[in-house]
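Every protein chain but one is kept in place in this view of the complex.
Up next is chain A:
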Amino acid sequence: MSTRATRRDGVTQPRLGPVGWARWAWRQLTSMRTALFLLLLLAIGAVPGSMFPQRSLDPARTTDWIERHPDAGPVLDRLYAFDVYSSPWFSAIYLLLFTSLVGCIVPRTITLARQLRARPPRAPRRLQRLEAHDAFVVADEDLPAVLDDAASTLRRKRFRIARHDETTISAESGYLKEVGNLLFHGSLVTLIVGMAIGHLYGWRADIVVPEGESFVSTVTRYDTWAPGPLVDGEDLTPFALTVEKMTASFEEDQAGQIGMPRAFSAEVRYADRLGGATQPAHVAVNEPLELDDATVFLLGNGYAPVVTVKDRDGQVIYSGATAFLAQDGSYRSTGAIKVGAAQPKQLGLVGLFLPTAVIDDTQGPISVFPDLRNPALAMSVYEGELYPKGSAQSVFSIDTDTMEPVAPDDGSEDIARIWLQPGETKDLPGGRGTVTFDRVDRFAGFAVRDDPGKELVLGSSVVALLGLIASLVIRGRRVFVRVVPAGDGRSVVHLGGMAKGEDDRLSRVVTDLADELSQRSAPAER
């Protein structure tokens, strides 16, 4: 694009200095054509992100995809196909677009401000040449009245009027169209600013809370913690929240839909500040709990089997609810019970929780319904070091590098497996003690999020929409009136109209005006 433009008039054009080039580049960037081009490019650029898994959304699926496509995966990865929306090329497109946008808004705002201060321009010489035209004949003595009538009629129709001389009227309408258009484009800029604020100063954390348990909002308490680049975790307002009851219901009757989730909700008590008064609240999907400095969303749920482990002396070395993560729609859930107090080696019970357990001939233990119809725990026993070198690790699994399988008592090479239903107690192998499956609680999976930019984003969007509607609905028009003496004590009043952009009602506006004025000026004629 650039080369062709310069080569064509390269001979005659004086050499451009750096300033000249910069100015030329700026004019190109802020041209309507470039805006159009960049918009289309933005649309095309956004598409790959919908076709390939995105790392920021689903890292596991992304890794899996790359592994399954050993040829294309790494190449696509180098092209940022899995990080489209933070890729240099996508950023380049929208940064250019928004530079162009600002470069477009500023001069137009200045022009509009000038226009608002100036009067509508003088009437062209020959109104017959305008897009819309009409004319009528009046007697000369009526002229002043007709012109006054024209001016007041136009004013009533929300035109701004200027009478530059005795024989013409200039009228202009539709400033609000341009105001709306500039508000629309300007709001897109503030919207991006709001998104940036949210990105930089916002944070997100996830936490799993079994029924009856509490948490205080501090960085270390959360299961995951994802702060924006400028967030200081020390500054969190430590609100406290207790899950009193978690309810989940599933489709039971409708054939073909059996087991589909129907409603999830948590009854909680919370205190805005640590040590403050607590109050009850209901948190459900689509009904987040809004706090001063954060919002709590109920995004997940599942089961937390309550298990008690005793050592060989009958001492309780572990007791509590452990959340197991659902792996499918039937809540076949995996988890790990970590018995750190076991001696001489720590114990890990790893396995499955099945809300409606069935032993399938081919698949083994599975769950056939997400609700608690026939709950069971199926666990394998490991021993060793649960937290090697104190490193952080998942609460849902154990580190099999430092944990060894425990053999069953029958002397086989296998690993000891325990199958428990609520209320049952079984021995651990090798006289290590007992494990009891007391009952099952549900847990609530919360996302806690703070986005300080969201109000600006919402406000900008609403202003953008209103500005857009104004910009599309309001018409920009100029109407001129000019009196041309025709001798014989009579004159022709010419009316002409010009539109900004396309306007199929323009001629109607002009004809109607002519109709009105001529009828009022000459009621006696004919």
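Details
Basically, contacts are C-beta pairs under 8 Å (C-beta built on N, C-alpha and C of every residue); 3 or more make two chains touch, one makes a residue touch a chain; residues count from 1.
FYI, contacts and distances are computed from a predicted model.
Missing chain, UniProt protein name, picked from "Cytochrome c-type biogenesis protein CcsB", "Nitrite reductase (NAD(P)H) small subunit", "NADH-quinone oxidoreductase subunit N" or "Iron sulfur ABC transporter": "Cytochrome c-type biogenesis protein CcsB".
In the complete assembly, the contact with the undisplayed chain comes from A:Arg449, out of A:Arg163, A:Arg332 or A:Arg449.
Contacts to the hidden chain, counted on chain A, fall at residues 32-33, 35-36, 39-40, 42-43, 46-47, 49-51, 53-54, 56-58, 61, 84-85, 131-137, 195, 204, 251, 253-257, 260-264, 284-288, 295, 297, 299, 447, 449, 451, 454, 457-458, 461-462, 464-465, 468-469, 472, 486, 488, 490, 492, 501-502, 504, 506-508, 511, 514-515, 518-519, 526.
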